[in-house]
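Omission of a single protein chain aside, the complex is shown with its protein chains in their original locations.
Chain nomenclature is as follows: A, B and C, assigned in order of appearance, with residue numbering initiated at 1 for each chain independently.
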């Protein structure tokens, strides 16, 4: 699965994107966030306030309860401040 | 008193403006409209739908119940359609 | 409330330029976050309109727009406000009216421009006469109740 990060999520993790193999029990966006937090301090710092992290699946906004697709691009980012 | 007319009020009366001597018992805008209607068919046609005639006293909107000033400019016109 | 800016009001036969008027409210400033412009154009509803003729009450037109503009500048925190209304003969596709409202915040700019247009429609002394194609006649545009209703949205 391709993961992409933006703004302070990107800065704290220290990567703009990465490709990961997900364990079989990671089925939803919330599962993904919990699994990522266990990968290191940088992920823990980026995803500390897990409830405010916004998620897009294949470039469309998704809830934390959304199921992950078989493949594609999952983006994690802070609340948006455009406009 | 100077009277000025606009749009179809002006066209029906046939004058853009005129100066009149008002009788002593013409004290309000409504009195003025009633008095003008007696001055001829053209005034009658212009002021037939008396309730929709808009009035300005010295270039400020006024109600039909407003008292007339000692002197100045009274304008009569249809509902506005600018913008 | 005291006006938050000095509105610029013009009543003129000539056309206006949106870019020039917008630049006037933003050039050299760092405090403007939002500019909302409204341009009203002459529209040909059924393919028969040759031109609109806009009559106005000279003197009162400027004074009434200035009163409405000052009220807007008192109700919303604006950094600039410009209102230009044309008179005379205007053909389909041409400009009739321009409102430009600038503010630090977008909601103030939107609301002030919207308010201005509602009040201009129902209180500024202008009258539109339609000249129909082929010279078969001309008629005065009737005022719409909807425009009065729009104005009532702002009562408080």
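In this text, a residue touches a chain if its C-beta (ideal position, glycine included) is under 8 Å from a C-beta of that chain, and two chains touch if they have at least 3 such contacts.
Note that the structure is a prediction, hence the values are computed from the model and not measured.
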Contact set of the excluded chain (shown chains only): A, C
Residue touching the undisplayed chain, where the options are A:23, A:38 or A:79: A:79
Missing-chain contacts mapped onto subunit C: 17-19, 22, 26, 28-44, 47, 49, 92-93, 104, 106-107, 109-110, 113-114, 117, 150
Touching residues on subunit A - with respect to the absent chain: 4, 6-8, 56, 59-61, 75, 77-83
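Here is the rule we use: only the chains that are shown with their structure count from here on.
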Whole-Å separation of chain centres (CA-atom averages), subunit A against subunit B: 72
Approximate Å spacing (C-alpha centroids) for the pair subunit A, subunit C: 48
Gap in Å, rounded to a whole number, between the CA centres of subunit C and subunit B: 26
